[in-house]
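Data first, discussion second: the structure below is written as structure tokens.
A single protein chain has been omitted from the complex, and every remaining protein chain is retained in its original position.
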Amino acid sequence: MTGKLDDRITFLGRRLGVFLLTVWTSATLIFIIPRLAPGDPIAAMIARMSQQSGYVENADKIIEGWRERFGLNDPPTIQYVRYLGNLFHFDLGYSMASFPATVSVMIGRALPWTVGLSLVSILATFLIGNFVGALLAWQKTPRWIKLCIPPTMIFTSIPGMLAAVALLYIFSFQLHRWLGLSAPLFPLRGAYGRGLEPGVSWSFILSVIHHGILPVTSIVLVRFGYWALGMRGMMITVEGEDYMHLARAKGLRPFYILYRYMIRNAILPQITGLALSLGTMVGGQVLVEIIFSYPGMGTLIYTAVRNQDFPVIQGATFIIIVGTATAVLLIDLLYPLIDPRISHQGN
Amino acid sequence: MTEPTQTSPIRDEDKLDTTTSPESAQVYDPDNQDSSQEQTSSLNRWDTPWFNWKLISGIAIVGMIVLIGIFGRFLWDTELVYVGKCPLNLPPVGFENSRGQTGTWAHPFGTENSGRDMLALTIIGAPNSLLVGFVAATIGIGIGILLGFISGFIGGLTDDLIRLLAGITITVPSLLVLIIIQSLVEQIGLFTMATLLAAFAWPGPTLVIRGQVMSMRESGYVQMARLSGASPLRIMFGEIMPNLLPFLAASFIGSVSGSILAAVGLETLGLGPQRVPTLGGTLYFALEAAALLRNMWWWLGIPIFILSLIFMGFLLINLGLDEIANPRLRKATE
Partner (left out) sequence: MNTEASLPSSTTNLLEVKDLRVYYETPGGDVLAVDSIDFELKKGETLGLVGESGCGKSTAAMGILQLVHPPGRIVSGEVRLQGENLLTLPEGEMRQLRWTKLALIPQGAMNSLNPTMRVYRQIQDVILTHQTTGSDKPDADQIKNRILELLRMVGLPERIYQMYPHELSGGMKQRVCIAMAIALNPSLIIADESTSALDVVVQRVVAQTILRVKQMLGVSMIMIGHDMGLMAQMVDRIAVMYAGKIVEIATVGDIFNNPGHPYTQLLIESIPSLKEQKPLKVTAGLTHDPRHPPPGCIFQLRCPIVTDRCRSIAPKTHLIRAEQSVACHAYENTDVARTI
């Protein structure tokens, strides 16, 4: 038994090591890359300010002051060490563009929206996709269903962002005009209606759902085909198995066979896929968020890029990378629980 | 995501044993009216796996776009792709825009805000998108083959290192890093972008190839090659590579598709090559100019349509290749 325990500890150690390495590499890369670029972010900021409001008094003093503030005058190595130390405390600094907001606060506001959207989308896609896949593979599905479904899977080939644009256009811009209504049926932007306060109230929750329908639909539409195909493949493999043969010989009811013998066996590998998908939850669907102006991490980073707000870019990217790495780590550790045949030895 | 379907080397299933009886004289036997062995077979000689309609239609679609790119230049004035060459905001032929102007055959796909012709944009932009994907995927596969073979064949510490690197690269959300990098670089060219994309495209093929090399390394025919004194290079390219081709093909197509996807994403955010017309870039300008609000659906719609065709084509090719490699999927739709 001790042998097994040793294996487990070694495995754990290795996985943690990889995790830490990933995090550190990312942090370092994030630190280095912006500093390789030409240009001075502070000066860029001043330039932007002067664009907005004319000549800026004491530009030099301001620049100097801010350089002090952001520690840009210290040698790079010290900046690096300080940077790493801050990261450890999740002190991600101040946003340059939205000063005095801290990056952490901004991320804290945006992250839940991304996670929520991703979670709902991933689960919906998984359920719908596998269901469709099972239908496609089952012999007893009516032919008309089997004929109608494949065309819809064409959507898989469209990138999520484009589907988002299309849906936005049709449902938010045009639909109400075609129907002769005055107000749009679906909102154009945001996660909830203007003027509503976040909180546990019916109007808020309903508004969130209302605003979430189009983004979720875009993602589901372009992703479900992938699951459907995979499930269909698995179902076909299962269909050829010996236990299916015996199940039919046993005279069991068709629906029962579908559920207990086919789906239950076909879905196991799909669960692995689900776990991996959930790993990407933190990063979310950046482009879809941007199209819908959904206040998640995607929009946050996009806005930061346009404003050249480096602390935000760095902080958000870092958080996403850490989040993803954590998710992957957890999945690796928890997976043997799902499938007892996988042991913790090696890979 | 789910593992790619396990593809096995293509078997020649269609060659059936045809040992017929030497004496085939048919003697009429009144007692034995052993009747019809009905040849009701609906399958025929044309039913080889390569005539997979999915594969063919996929190749047809992608091929069509390539052809448009190559020959379009001769058939249409490509100067129209630059700013200010055409009247503004014209809709496609047969439609009317919000200002009451109708489309003309001079600009069948319409024009956009800065006077660029949409057809010219399609002719130049579509092949550019394909090119980016192709270059990125090629570099990625090149690295993949190299590292995959090294990793699989040599094993040990080198293998661990490569695997580690691949793992980290996969974990890091590529789009974000690309956004960061490209936002910092002022002007980016098409090939530079492709190279950057390749930096994220290599782990997939590397790991797949590595896996296959490792399992094939222990197989009979490789052992035989080793025993007969073949050099590792010969083993790699002579024995293992031919059996890897299905994987490589599927991996390559996937990489191309994924790279184009990433490229379009970056371009739409305005981070693509500025000087070169691309489909994603067109989308960027369209979004910036609030094309939706101005009801210029063609500005967004046409690039989206072309892109959809491209992705659909690659998807079909992928599905087709899957079916070839996994025979069970072929006749499964009943």
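For clarity, chains are labelled A and B in written order, and residue numbers in each chain start from 1.
Keep in mind that, in the parts below, contacts are C-beta pairs under 8 Å (C-beta built on N, C-alpha and C of every residue); 3 or more make two chains touch, one makes a residue touch a chain.
Computed from a prediction, not measured in an experiment: that's the story for all the values here.
S.K.: Looking at A:Phe11, A:Tyr261 or A:Phe310, which residue reaches the missing chain?
M.R.: A:Tyr261
S.K.: Taking the full complex into account, find the residue in A:Ile213, A:Ala247 or A:Ala275 that is in contact with the omitted chain.
M.R.: A:Ala247
S.K.: Please output the residues of chain A touching the missing chain, sorted low to high.
M.R.: 241-243, 245-253, 256, 260-261, 264-265, 268, 341
Basically, only the chains that are shown with their structure count from here on.
S.K.: Can you give the whole-Å distance between the Cα centres of chain A and chain B?
M.R.: One centre to the other, that is 24 Å.
S.K.: Spell out the residues on chain B that touch chain A in their complex, using ranges where they run on.
M.R.: Contact set of chain B toward chain A: 1-3, 5, 164, 167-168, 171-173, 175-177, 179-181, 183-185, 261, 264-265, 268-269, 271, 283, 287, 292-293, 297, 300, 304, 307-308, 311-315, 319, 322, 326, 328-329, 332-334.
S.K.: Which residues of chain A touch chain B in the complex?
M.R.: Residue list for chain A touching chain B: 18, 21-22, 25-26, 29-30, 33-34, 36-37, 136-137, 139, 146, 154, 156-159, 161-162, 165-166, 168-169, 173, 226-227, 229-230, 232-233, 236-237, 239-240, 269-270, 272-273, 276-277, 280, 283, 286-287, 290, 301-302, 305, 308, 313, 316-317, 320-321, 324-325, 328.
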